[in-house]
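Only a single protein chain was left out; the remaining protein chains are all shown in position.
Showing chain A:
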Amino acid sequence: MNLLYSLAFVALAVASVAFQAADAIRRKQFKVLAAQGAILALAIVLGILAIYNFRIPSMAELLQALVPWQA
């Protein structure tokens, strides 16, 4: 089931950006395309991690570790 969710997540994410990405290619705005690709790739990684419930340190934990007076 998780695999199905992950595939649906990736398909939806890519499909939602596809029109704008195609437009960026048509106008030869490759910087826009690269930015979209990078942000979306990161979103997909985080999404799949969330779907599979992988235990990685959350952002709240990471930020707490940065504050010097926290244990």
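Heads up, the rule we're going with is that a contact is a pair of C-beta atoms (placed from the backbone, for glycine too) under 8 Å apart; a residue touches a chain by one contact, two chains touch by 3 or more; residues count from 1.
In the analysis below, contacts and distances are computed from a predicted model.
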item: Undisplayed chain, where the name is taken from the UniProt record, one of "Spore germination protein", "NADH-quinone oxidoreductase subunit L", "Pyruvate dehydrogenase E1 component alpha subunit" or "Nitrate ABC transporter permease"; value: "Spore germination protein"
item: Residues belonging to chain A that touch the chain removed from view; value: 13, 16-17, 20-21, 23-24, 29, 31-32, 35-36, 39-40, 42-44, 46-47, 49-50, 56, 58-61, 63-64, 66-67, 70
